[in-house]
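Sharing a structure, written as structure tokens. Questions coming.
Note that this is a trimmed complex: some chains were dropped, and none of the rest were shifted.
Chains here go by letter, A, B and C, matching the order in which they are written, and residues are numbered from 1 within each.
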Amino acid sequence: MTHPALSYRPAYDDRDVCLDRFRQVRSDTLRLIEGLSVEDMQVQTMPDVSPTKWHLAHVTWFFETFIAQRFLSSYQTFNPGFGYLFNSYYEQVGAQWPRSERGLLSRPTVSEILEYRAHVERSVAMLIETAPASEWGGIAPLLELGQQHERQHQELLLTDIKHVLSQAPDPAAAFGTDLEAAAMPGDSPYLAMAGGLVEIGANHADFVFDNELPRHKRWLEDFEICARPVSNGEFLEFVAEGGYEDPRLWLSDGWVWLNDHSVRHPLYWRNSDGQWQEYTLHGLAPLVPGFPVCHISAYEAAAYAEWKGERLPTEAELEILARHHPAEGIMLGDNGKIHPGALAGSGKPESVFGDVWEWTSSGYEAYPGYHPPDGAVGEYNGKFMSGQQVLRGGSCATERNHIRATYRNFFPADSRWQFSGLRLAKRTRSTSSLKSA
Amino acid sequence: MTHPALSYRPAYDDRDVCLDRFRQVRSDTLRLIEGLSVEDMQVQTMPDVSPTKWHLAHVTWFFETFIAQRFLSSYQTFNPGFGYLFNSYYEQVGAQWPRSERGLLSRPTVSEILEYRAHVERSVAMLIETAPASEWGGIAPLLELGQQHERQHQELLLTDIKHVLSQAPDPAAAFGTDLEAAAMPGDSPYLAMAGGLVEIGANHADFVFDNELPRHKRWLEDFEICARPVSNGEFLEFVAEGGYEDPRLWLSDGWVWLNDHSVRHPLYWRNSDGQWQEYTLHGLAPLVPGFPVCHISAYEAAAYAEWKGERLPTEAELEILARHHPAEGIMLGDNGKIHPGALAGSGKPESVFGDVWEWTSSGYEAYPGYHPPDGAVGEYNGKFMSGQQVLRGGSCATERNHIRATYRNFFPADSRWQFSGLRLAKRTRSTSSLKSA
Amino acid sequence: MTHPALSYRPAYDDRDVCLDRFRQVRSDTLRLIEGLSVEDMQVQTMPDVSPTKWHLAHVTWFFETFIAQRFLSSYQTFNPGFGYLFNSYYEQVGAQWPRSERGLLSRPTVSEILEYRAHVERSVAMLIETAPASEWGGIAPLLELGQQHERQHQELLLTDIKHVLSQAPDPAAAFGTDLEAAAMPGDSPYLAMAGGLVEIGANHADFVFDNELPRHKRWLEDFEICARPVSNGEFLEFVAEGGYEDPRLWLSDGWVWLNDHSVRHPLYWRNSDGQWQEYTLHGLAPLVPGFPVCHISAYEAAAYAEWKGERLPTEAELEILARHHPAEGIMLGDNGKIHPGALAGSGKPESVFGDVWEWTSSGYEAYPGYHPPDGAVGEYNGKFMSGQQVLRGGSCATERNHIRATYRNFFPADSRWQFSGLRLAKRTRSTSSLKSA
């Protein structure tokens, strides 16, 4: 069966275009590691983080397993042991090296993994050029999926290496150092959005992941949503006014989490002799009030909203916002920076795509009528539909072509090593019809 | 402000009725502990479980704190130290003894706690009889809330003591022993339910919790749902055919949970020399195929549904089902049993209320327009709206007057010490419109 | 084989004496629980602590298993399931209920356990009276061992219930409340003790445990040892002057332990608004400077010694001290108190037996030529000869007839729920002979 998310599309007909796109994705990945040492690429700092070299190998394993080994009869598997080491979670493909122990394997080395990349790349490139038309219909969607998959891992590679580099007492600026300051942005008005019986989800004109399907009806009340994300400067007020010490602001699980981990500020903030600093991939620098707050958990996002007397938006609300106001912030590749850009605070919709992923109040669930693709590639999104929360809009580490209004990202509520921030929605006050009941 | 969930209702005008209801709830609680030893009431077997004596005291503390101390000027606090010990999680009221250490306190003893109950009960009864009309409007809703709260704890007391008693190599039948067998029920047809633009949530003709509010519109696709819950006999097939060994059936978190805890069957099943037994509050007995499966986690429910090629219903679907087919099974007090009853398998709607709570695929979230009551009683439901999953319909340990179509119960997906089971909904197959895209 | 520790002795010939002693031990145990509630006897507050009711049953199981079931052919086992529940660690006898979960079993109840005690007691009493002379030689040493074993558990029962009762915010004085104060004792001189080729260990004139055997030669340098144990008042200086904050004073493992558990003072000390209190079995009271410090770990003992520039004695040194200066302090039954008595500070040897167990610098190892008895009773002492440290002298919770100069108690260095204190020995300064090497 061909799954909707992977079905054949006309654009695949031009093999040269396909080959260019494939090479572009692959070389983009290598560009990200230019400033890293071999040691940087080896380290795993927590179970959620994978070593850079693992990312480099895993995305390659995906192309090898689902394309080269299936469709290229002459293909020579680079190393039969790599399947065990670089399979992430595809149970149908075989057993996996434990996720939390990826950093314990010093071998294969970075250099061997770069050879592995080149080997698989050559084979896939040859396949793109030479596959008979009768097979191309099966190959092209998997090639697209592999590329989208590698785009996702580009972002993870960046957030993971940020976590690795941040451990040091004096962390490195591995991606250059020239990040400008930005003043606190102006107050942000709420945009009034009309609800009603809307449609949500992908209509599948282009590549989408299975979890964006099917497009379906939703009833949405009218809502008001902030024109821009919350800034560092605003979040600093929450910190300064004791937001992290007031249990009434926090979800119950959030309060436990906060105390268990002694959380008192966003992940990469540091307070040095009363001065707030933020660690970025461009070094440790004074906290910039005009940047969007990022690297916060859903708990912190919800507590901030509670403190403001407002709420987090739902994912449907953010999808409607993105459809009508597709304002763009910084995305991967823009201006050589991997950090959110300054907020303008002009009152116009801002940063709907890019800069920071925005936490929603929506649990990550299947859309009505959803079912995953058959086979191993179906183990992609569906099995995570439990205990996670949806984020929308992409970040400064998301490639521009990889994000769209229907895109659903998801992480557990306590995750904060992604570029995650928030945008406020207005809490409805009018429940008067119930009061007299 | 009077919160919707707590607003004044005419029925409160008859003080005698109010007093009778109050005394009924209180004495019902005491009836539940008749077969228990003092030692039974002391033990805490896991952090989620509270000692029986703690439940007895906590529900009393609720009446003392929110009613007697506020409205009865002559009230003598029984023991000023009890606030710290028996506050569950009301941060606004004060600090709390750690939840996981409730079983470490041998004092106050059961006997002292029974005195505490009597003391507070006398005071509240006096208040019901003598409160001036001008204050009664503030007292009555809190009295109602306290009673509903005690009803909830009656169920928790039962599921907690079941966990306690189950630890023994040869567990006690503390609630009598005469549970009949029941054959495997007949196959269960799917009921076709019409969707469309429906309304969900409480319209507040009677007492409801804040999380059932406000009533709001939802778009629901037509759906098909099973006439009865899944039976032990059916679930046994899943066990026997390797359901617990096949990672493809499980949510990702579920597979980790299953392996971490070596889960191979529902919580209270035991395999003794190849024979399946189930521990019940009425003793250890051969597994009865005709009873609904219960004490399963949401992970097990979802894996079973996946194995059958179907899915869990959403909470909206179960609410619509309950509104149109309010079929009742066993509830607390029925026939002296605290165990789900035999399924008929007649093909007609069955066990929509009572018998077992039914897991849904819905994360526990706020309804659009929801906000919690002000003050400490507002710390009731809202702060748990993260990382939990909704269950519907009540169980054999739920009092009949405590359940309704809009009632939302919620637990983390790995919880299974409640009487939790499942009902299947049909997975939609027709996504053909997307296939040709 | 008859093991040395269990060999036949003339005193056993008088059956009436034997019966009296047996009954005395058994009734002494029951006297200890007079002030306890059923709930007190159920609770287990840490893995090292056993519920009181478990102690009551376990010492009974010992008599049942090693005497009644072996030697009394008419004996009816009280409950075949008790072997699994009340065996502590005798692997040769069978599997055991996990130690850390003893408090999870609400049944058998205290009342059933008291019946169990009476049942076994009657049988053993009958056996003492009627056993044929030919079997008496095998029975008598096991009877003695069972009694000594129950004496040991009397002390453990007390230290365990102290830990249980201490949990409460306002802990109970279950053993009466009239504990007098005592001023800081006078400075304590060091006694000069002659070394040389000495003999250590039991010569077996009376009952001894296997670990006291065999008596053997040791070379001991001359040493100086304090006339009395360290007092609360002295230890308070160590606390006040930052002893718990200075890593240089601590053994490496001790420093880790201290930080992991946030230890800042002896176990039962509390600082309430700047006033030091100590929880005792006779209630919470102001810290008494003249009592010996107790409930400290070997790490705290060693750090205190280091702070004073002195050292802990070895077990051989304390044995020599006890042989030459058998000064007695409070022991179990004295004056109805279960707490160390006031130190005189007269300069004469004091409190060598009783009051507090004294930590030594000696690891718990086998004496040269040691080997354990054959069979299950051999699993008594030998298998703990690893990673523990020896204490000497008995405490206020040790029965007078149960202690002697050769008695070796042993606990891991981080244990402090026993009545454990310390006595200083002088550090030798003269290593000048090495300096010129």
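For the reader, a short list of remarks on this structure follows.
Heads up, the rule we're going with is that a contact is a pair of C-beta atoms (placed from the backbone, for glycine too) under 8 Å apart; a residue touches a chain by one contact, two chains touch by 3 or more.
The shown structure was predicted, so the numbers you read here are calculated from the model rather than taken from an experiment.
A single sequence accounts for all chains of the complex, and while 3 copies are shown, the assembly in the file contains 4.
Convention: only the chains that are shown with their structure count from here on.
Under the stated contact rule, the graph of chain-to-chain touches is a line, running from one end chain to the other without closing.
The angle needed to superpose chain A on chain C by their Cα atoms is 180 degrees, rounded to the nearest 5. The pairing of chain B with chain C is characterised as same-residue: of all residue numbers used at this interface, over half are used by both copies. Between chain A and chain C the centroid-to-centroid distance comes to 59 Å (mean Cα coordinates, whole Å). Once the centre of each chain is set as its mean CA position, chain B and chain C turn out to be 48 Å apart. Contact with two or more other chains is made by no residue of chain C. Listed in rising order, the residues of chain C touching chain B in the complex are 37-40, 42-43, 45, 53, 81, 84-85, 97, 101, 103-107, 109-110, 164-165, 167-170, 172.
Note for the complex: chain A touches chain B at residues 2, 4, 7, 89, 91-92, 197, 204-205, 213-214, 216-219, 221, 247-248, 250-255, 298-299, 302, 311, 314, 361-366, 368-369, 371, 379, 383-387, 389, 412-413, 427-428, 430-431, 434-435, 437.
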